[in-house]
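Of the protein chains in this complex, one is absent; all others appear in place.
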Amino acid sequence: MEVSRRGFLKLSAGSLGASVIGGLGFDLTQAHARVRELKITKAKVTKSICPYCSVSCGLLAYSLSDGAMNVKDRIIHIEGNPDDPINRGTLCPKGASLKDLINSPYKLKKPMYKPAGAKEWKEITWDEAIEKFARWVKDTRDRTFIHKDRAGRVVNRCDSIIWAVGSPLGNEEGWLMVKVGIALGLSARETQATI
Amino acid sequence: MTNNWIDISNSDLVFVMGGNPAENHPCGFKWAIKAREKRGAKIINVDPRFNRTSAVADIYVRIRPGSDVAFLGGLINYVLQNEKYQKEYVKIHTTAPFIVREDFGFKDGLFTGYDPKTKSYDKTTWDYEFDPATGYPKMDPTLKHPRCVLNILKKHFSRYTPEKVAEICGCTKEEFLKVAEEVAKCGAPNKNMTILYALGWTQHSYGTQLIRTACMLQLLLGNIGVAGGGINALRGHSNVQGMTDLAGQNKNLPTYIKAPKPEEQTLEEHLKNHTPKKLHPTSMNYWANYPKFYISFLKCMWGDSATPENDFAYHYLYKPDKGYYSWDEFIDDMYKGKIEGLVTAALNFVNNTPNANKTIKALQNLKWMVVMDSFMIETAEFWKAEGVDPSQVKTEVLVLPTGDFINKEGSMTNSARWIKWKYKAVDPEGDAKDEYWIFGHFFMKIKELYEKEGGAFPDPILNLVWPYQNPYYPTAEEILTEINGYYTRDVDGHKKGERVRLFTKLRDDGSTACGGWLYCGVFPPEGNLAKRTDLHDPLGLGTYPNYAWNWPANRRVLYNRASADAKGRPWDPERPLLRWDPEKKRWVGDTPDTAATAPPEKGIGAFIMLPEGRGRLFAAKSYATFKDGPLPEHYEPYETPVENVLHPKVPHNPVAKVYKSDLDLLATPDKYPYVITTYHLVEHYFYQTNNVYSLVRLFPTHVFAEIPEELAKEKGIKNGEIIKIVTPRATVKAFAMITKRIKPQNVAGKTVYTIGLPIHGGIQGYLAKLLKNNAKASLANLISPNVWDPNSRTPEFKAFLCNIEKA
Partner (left out) sequence: MSTLTTGGTVGLGIRRLSASKEPDTSTKTYPELAILVDVSSCIGCKACEVACQQWHDTTPPLLTPEEVEKLGFVSYQSLPDLRHDLFMLMKFNEKDTEKGFVWFITKYQCMHCREPGCLIACPAPGAVIQYQNGVVDFDHSKCIGCKMCVVGCPFDVPRYDANNKPWKCNFCIDRVEAGLEPACAKTCPTNCLTFGLKEDMVEKGKKIVESLKKRGYENATLYDPPGVNGTGYIYVLPHGDHVKDYNLPENPRIDASIGLWKGPLKTIGSIAFWGTLLGVFLQLVLWGPIKVLGGKENKEEG
């Protein structure tokens, strides 16, 4: 296929055009090259860590805003941190495409709620969302809390709420969630270490 | 990982099995390539598929999915029979000389103590023979005693001959021997092999034992604790190590202290049960400090409400009666309608749990569900799944949009236990909030409700220490302070509130609070060491002691005391990870995994966390053992096309967790003749990357199965044709990718075909648009069986049965 692609071109216009132009003799002095701006020149650089696998590649995240009021900075480019001893500036295809993860059009932007039997989501405010979240947890905990088991032993636990903490969470966020889960006495706590 | 990513480059042999680092950890795999460049190391890859790692390996051997224990058992047998193990190391650093009870035995696939009714073992006999005079196990330093651990091993693995390995694994005897010879060379004191593995080993009904086999092989070869050695779990998520450490799982409290059992009604009873006694006089038995860690944790949680008088609020802790209450059990309970609510952050377990249709059904029995994620995930929209009528789903669902990694500050723990800091670059999109904000607000709200209304046992909530300047929005460093630990009162020259320097300073009198003892030291008084970026490498072994911080105690290679001989001299002077300096009278090198100033003559055991003080070749009951045996054994996957040639009557792990609800069906080879294995691709990351344009683009065949060309020919399937993959659980559709990279194998005289199915499907992100209504048919876990490893509770995703047909 490749050969025919070139061959076809050659037959149609190529060889004729190519063989005759040299005589015009453009001079190199007329040539000037335009400046190609380095797109990260004006960006802010932040050190981060790749959120995918557990090699923990160091990242340099370049962000920029258009300077308008109340406009959030956007990530315009990400590449490896050459001073991270593990990845030495390299990134796999997933790490190299992190800009597209961060700026994905599918990012969730509002809290949403689906009532029982509903067919669609509806947007709600954060106040409503936190209120519901706390109310659900409290009601279920109060309703199902086991103070003593059948043998009369104090067990102080709730088996009825699954508390699943994802492994992409950082240590501090994750610990906060674990801490609250333990304080609530939830026995069905899990993470994604095994699945 | 016992070692670390950079340390792979110190290796003489990179043995990759049960993992595909070139595919899933490419930037870590550079260190394997570096080992070849720097040391002339060979890369060996043993895998059912010729994959990206195989593409650059020196030796590739194909084995049948699920035959890994046999292959490794064969290597152990080869090393033992040919006396290739590192004799000095085995003698001083392992339990090889310990003598096992006379009544311990193994016959026809079962260890002593099996009860077929309960499908569990009575583990009494899995123990050492104790010397009544000393109270310690008996030992035979000459290793001649027929019941010393080494000889028990020799006998147990003698069945794994090269011929047997070839028969079970479907490779040739020559291929096996080629690998065995290379591996055996690493029994020399100056030759080190590293083992890299991942979910290819864990995701079996005997995954824990499989990894244990590899550990035993490494102990025999003297490769644990040395530079370029170790047993290295590559691990999946960026912070899976951190969230395992910090007790995402209910069986643990942060950093591996245990949740109490109902029978442990007092703190004293609990501490007594979990503070191990030495099994050898030279053992440091570091877990003897358990009470310090435990009480510091209780103080961290409940501060002034935790006093010696009230057992440090021990009764605030939940006491589960099921032991490890894991995915398998609570999905089953949810399916049975026993669970009301679910809160999940940053995980998508509809896609990640086996037999996903059961999970989807189970979610419909909930009253409510809260999902936190930066993308819409299949779990949150289970009520839109194929065959579900949303109007019949009573579950109320809340989706809270969260920030991405780039939107929040904090630390991550990589698989090499390095705690590294990341900074916030930009704000979250739209109204999304980070988890600090969400949990700050959630906790303040529920606390307010309990204050106002009262409720079931509100004390642990009302008295929870919440020491944040803005209680609605804790900061990462405030939380890291809690995890690291601080003094709760002025003591020994330390001021109240001062951060604890290292876990060795933690106390059991309530004067220290610590959220996770292994992390104590990351944030000492001088500052946050996770932020360090110093590239100084004093040993030339890539330890970078001042880059970030490493638990425990900034130790870059675990068990590094074992890298030196009895006199404290490195086995390999070229890679001196640790040595005894007689002039300085201390161990120098990496942070020593022994008492820093105890001379080698004291003979302190190199495995300080174990009561034996030595690497365990036999998982004796005295300290901790496994549910399925003190030694590994080859069991077939629960769905297998062949019989177990070692013990046909006990083909599978007899104590694996197998679920039997109406949806949990198992396949048999008559109807489902082909082995199927599931895996990741480098282009994707679970399901999240279905939201990433350039990655979705990178593999335009979004859903495909790899079919060996011989099977394709037999079935008349062409490349690019859509096929159905059928199991009793479900049927999924995929493009057929006809390949030479998987080949049929001869297993015990039978031709076995394996097909491969990447897991990255789903109905979200770009896939929703691209795949339209066919999308649900693409999820690999719709077809995987509900069979779990009894120890780790990892599902058997890597080997099950299916049939294929043209769509």
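In this document, chain identifiers A and B correspond to the written order of the chains, with residue numbering beginning at 1 in each.
The rule is simple: a residue touches a chain if its C-beta (ideal position, glycine included) is under 8 Å from a C-beta of that chain, and two chains touch if they have at least 3 such contacts.
From a predicted model like this one, the values you see are computed outputs, not experimental measurements.
Checked against the full complex, the one of B:Ala55, B:Leu462 or B:Ala624 touching the unshown chain is B:Ala55.
The chain not shown here is touched by just one of B:Leu143, B:Ala456, B:Val645 or B:Leu698, and that residue is B:Leu698. Interface note for the absent chain: among B:Cys27, B:Val165 or B:Ala562, the touching residue is B:Cys27.
Remark: the omitted chain is touched by one listed residue; of A:Ser54, A:Ser97 or A:Thr140 this is A:Ser97.
Contact with the omitted chain, checked across B:Met1, B:Ala736 or B:Ala799, is made by B:Ala736.
Contacts to the hidden chain, counted on chain A, fall at residues 1-2, 4-6, 8-10, 12-28, 30-39, 41, 77-80, 82, 87, 89-93, 95-97, 99-100. The missing chain lies against chain B, touching residues 22-23, 26-27, 29-30, 33-34, 36, 50, 52-56, 58, 682-683, 693-704, 718-720, 722, 735-737, 739-741, 766, 770-771, 774.
Everything below uses one rule, namely that only the chains that are shown with their structure count from here on.
Of all the residues in chain A, the ones that touch chain B in their complex are 44, 46-59, 61, 63, 72-75, 80, 83, 85-88, 90-95, 97-98, 100-102, 104, 106-119, 121, 126, 129-138, 140-145, 147, 149, 151, 153-180, 182-195.
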